[in-house]
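The structure's right below; bear with me while I get my questions together.
One protein chain omitted, others in place.
And then chain A:
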Amino acid sequence: MTAEHDTMTRTALKVGVLNAWYGESHVLHGMDFDVAEGEVVTLLGRNGAGKTTTLKAIMGLMEKRSGSVEFGGVETINLPANRIGRLGIGYCPEERGIFSSLNVEENLLLPPVVRRGGLTTEDIFDLFPNLLERLYSQGTKLSGGEQQMLAIARILRTGAQFIVLDEPTEGLAPVIVQQIGRTIERLRQKGFTILLVEQNLRFATSVADRFCVVEHGQVIDTLTRADVDASTAKLNSYLGV
């Protein structure tokens, strides 16, 4: 599958020399990577390496950023965040971002539909049956796993074909992690492109086609899934485990 995208598919996201700042502090120092359509790419790296910031910078949520973020051939570096979302990127933030003043249904229906061809609510309840049972509960009353399901589910409805997931397995029980892994696999089969940030190497290697290792706000190495077994030692040294 990895050989296939190199030649056949188009680039979904192209990040070039991306810099970003939190106030005065310079966090991203020229991130360079791309994601092909239908591919699952993981950003790996230590705490504070700039993985989450990269996602936020792609989404236009950083106060100050420079460089280039091309999405589907459109340069987004100067677009406001709401226009970027409309291009068809579904964002699932760190700590899931479920709204406590909204119930599950409202949370699910909140992100506006940006493209045709999104999952219907039936498809979603088929994928995440738990949500149907808790439709009128307050969003933050759900368990961590259910909240993660909800956070993923609500962006699948919008028709976005490009999904950005920030640590979807953080703080979840192993059985839930497996479930999320299966969900990502199903999404890939449906043709979604996925960019995710992970600290959980085992989980990442089971779902991703490619890995970008991030250190000090730069991509220092890129590995394919085929490389992983051969480079375990190298990966461990990157991640400090």
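Everything that follows uses one rule, which is that contacts are C-beta pairs under 8 Å (C-beta built on N, C-alpha and C of every residue); 3 or more make two chains touch, one makes a residue touch a chain; residues count from 1.
Here, contacts and distances are computed from a predicted model.
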Protein name as given in UniProt for the chain not displayed, "Thiamine phosphate synthase", "Biotin carboxylase", "Acetyl-CoA acetyltransferase" or "ABC transporter permease"
"ABC transporter permease"
Determine which one of A:69, A:84, A:163 or A:177 touches the chain that has been left out.
A:84
Using the touch definition from the top, which of A:32, A:70, A:106 or A:123 touches the missing chain?
A:106
Residue touching the undisplayed chain, where the options are A:30, A:67 or A:97
A:97
Which residues does chain A use to touch the chain missing from this display?
59-61, 80-86, 91, 93, 97, 99-102, 106, 109-112, 114, 155, 158
